[in-house]
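Shown here: the complex without one of its protein chains, the others still in place.
The block that comes next holds chain A.
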């Protein structure tokens, strides 16, 4: 009997040699993989630091225009982050109310059959690449704007904002639906049994319970919106002026980076400035995501303990 066990191929191979080997290799993969995160963060910050010999932080963020070819180069990203805030702001203004009502529909009202069709449809929407959205906006929204507002070119902050709204909406819907689904069934049943309307139950009982989850989804959607590149690049108009109105052209942070990086040589101040713009974007997004993740973990631990 014991010889049989000993001659089992798995025991002969695995028990002695394979296990430590697999342990080591998998750990190695994990360490290398996760360390790319630190590599990217440290490298971007390191390259970005080079810009602060040329301009101060406040000049870079608030006062200087973007004229990298001037002598000396003037490196400021005011127009870019204002554009980013505009575009993402418009996107959230449209996507948040629509997304929340859509999530309420999916979680509370829709018959199962409708829900089973609607959710995959939204997943498809989330799977469309950014560049295709940019193209779609270019042949629809931009053309309509030219007709409706009598513009010479329809590319604008508003066009970019509306398309980014379509892009972040599925995300808001899915996180909000998840939050609503997490509210126990008994809350609904108890509420309804008191003879109040369904709307009352949703507004007074379910929404307040789901609000933290919905809010987290909105904040994460904001982080996605400001990182959105191709659609914003193709639709915002690539103008270096600070946008003042919705139909002005602008250039988001991501658009600025995508437009100028290919022409910047390593070691120049312009290159460093583009990295500083990337660093601003990166830190903001990591702060948001890290914060939400930490809060979520604590909430989970709280709920378990």
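Observations
Going forward, a residue touches a chain if its C-beta (ideal position, glycine included) is under 8 Å from a C-beta of that chain, and two chains touch if they have at least 3 such contacts; residues count from 1.
Rule of thumb we're sticking to: contacts and distances are computed from a predicted model.
A chain of the complex is left out here; the name its UniProt entry carries, from "Phosphate transport system permease protein PstA", "Cation/multidrug efflux pump", "Chemotaxis protein methyltransferase" or "ABC transporter ATP-binding protein", is "Phosphate transport system permease protein PstA".
Which of A:25, A:57, A:93 or A:182 touches the hidden chain is settled by the complete complex: it is A:25. Residues touching the missing chain, restricted to chain A, are 5, 8, 10-11, 13-15, 18-19, 21-23, 25-30, 32-34, 36-40, 43-44, 47, 98, 101-102, 104-106, 108-110, 114, 117-118, 120-125, 127-132, 134-136, 138-140, 166, 173, 196-200, 202, 223-224, 226-230, 234, 254, 257-258, 261-262, 266, 271, 274-275, 278, 281-282, 285-286, 289-290, 293-294, 297 (touch as defined at the top).
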